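Below is one structure, written out as structure tokens; the observations come after it.
In this view, the complex is presented without one of its protein chains, the others remaining in place.
Let's look at subunit A:
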Amino acid sequence: MSTGTVPKPIAGTSSFLDDRLGAGNFLKRNLRKVFPDHWSFLLGEIALYSFIILLLTGTFLTFFFKPSMGHVVYEGSYEPLKDVTMSEAYASSLHISFDVRGGLLMRQMHHWAALLFVAGMMVHALRVFFTGAYRKPRELNWLIGVGLLTLALLEGLTGYSLPDDLLSGAGLRITEGVAISLPLVGTWITFFLFGGEYPGEDVISRFYSLHILLIPGILLALISAHMVLMWVQKHTQMPGKGRTNTNVVGAPFYPAFMAKAGAYFMFTFGVIALLGTFAQINPIWLFGPYTPADISAGSQPDFYMGFLEGSLRLMPAWEINVLGFTLPLSVLIPALVPMGIIMTGLALYPFIEQWVTGDRSEHHVAERPRNNPHRTSIGMSAITFYGVLWLLGANDEISSFFHVSLNWTTYVGRVLVFVGPLVAYIVTYRICLGLQRADAAVIGHGVESGVIKRLPHGEYIEVHVPPNEAIEAHVRGKTPVPMIAGTDADSDGIPPKGMRGPLGKLRAKMSKAYGGEKIALDDGHGHGDEHGEHAEVGPGKDDKSLTH
């Protein structure tokens, strides 16, 4: 290439390293590694960069924070709390906020970065789910992702318990109330966690080592594994012109992707700095030190715990006493079941889908959500289920803001948590089919040009033009959802092997419902031409046999 020679200092260092590491071979293969481009591929990066910012700001905070529940009399510079007895943890959190320059900024950035970290993971997971990017060969990376999300919730919980203010203590108390409700081991777990009775003097230092060492260590290892797998398996790409299951089209790692990633890191960092500067978060000095005797109304956890809070609020007062033992279902069910459904459902989905579709092939082209309507509907139901619980976690705020009865928000929530997902499923399914039909219309009829033409015999028509080739390629990237071939019974009425028995029959039935082409792209073609009556195409007027 005619791009000159490598400058001496760089060449010198590179040879030094290559002589010792053989890095040249790796770089030769990877410097120009191609990364596909799509805005939705950037969502996970928000989480990644937030994690780095969490490590940076968190390290700063550890220089000043004292994870001790020992009592001290506050002598710092925040006047309203002067001479108040409090834990050393709370006193040092106040010290960071008011007596360390940039301390409040770092605290607020740390908290905002934590929110963005979890939010980034959530939307990233949704993107991966709805585009089917978890399919073979990426199931392992998906599982790592589910693990990361779970750990992130735990990391958040241990983190916001540390300052030992009244709000964080309320969270800790609820954690204790949930832990102690566990059958058989509840009291043991609680006494071991708190080193005795609640609150004891141990829990903050224990949470501290979990929060700054153990969990972030595991997170770091899993995030690295997540990145390495992504690198090795190469990123999925959206369907489009020239993109196939056996290639990857996009920009090279060096220099374009590297520079873009750097810019994106800076954007994330900048936005977190912006939030940390201008948007107050967790003003602990207003809450006062923790005491189990007090609480402020409207206490809320961070947003990612909201769904657990909501499910606790929604639950009717069920408690069973058998043989002298107590099973507090009104705590156990809401604390374990929704989380269990969501996390287990996420973890198992790739494998259940494989079982249902019988599809064991590799997939590297992402699916548009409309093109797998059942998956998209399941995802939307899950979002609705989560969303209802999450909203109900703030039912006191809803009640006071909209002036509705608090009890009625709960009653309505109890119904919505079951009905909402069902409605979401049906609505989403219809929308997906509608969008597929619109795609079929674009391929079959072309795109409305807006030009009205009068034919010699007086009829008016709208002229349609073929779609732009990039768009056509994108739409044509659709493939039917795989299904198990030959699930039907043979002429003697005997189903094929593996499809017998109740489970086999269920599988065959699910496969038929889940898989297959609901609306073929060519369905839009030719139909309606002979009648020549209607001047519009698209969803709405197609024949009803296409809907399910």
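Everything that follows uses one rule, which is that a contact is a pair of C-beta atoms (placed from the backbone, for glycine too) under 8 Å apart; a residue touches a chain by one contact, two chains touch by 3 or more; residues count from 1.
Just so it is clear, contacts and distances are computed from a predicted model.
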Would you kindly match the missing chain to its UniProt protein name, picking from "Cytochrome bc1 complex Rieske iron-sulfur subunit", "1,2-phenylacetyl-CoA epoxidase subunit PaaA", "Carbohydrate ABC transporter permease" or "Mannopine transport system ATP-binding protein"? "Cytochrome bc1 complex Rieske iron-sulfur subunit"
Among A:H211, A:H445 or A:K518, single out the residue that touches the unshown chain. A:H445
Of A:S97, A:S168 or A:T357, which sits in contact with the chain we cannot see? A:S97
Filtering A:L126, A:I281, A:I471 or A:L521 for touch with the omitted chain leaves A:I471
Of the residues A:P67, A:G276 or A:G387, which one touches the chain left out of the display? A:G276
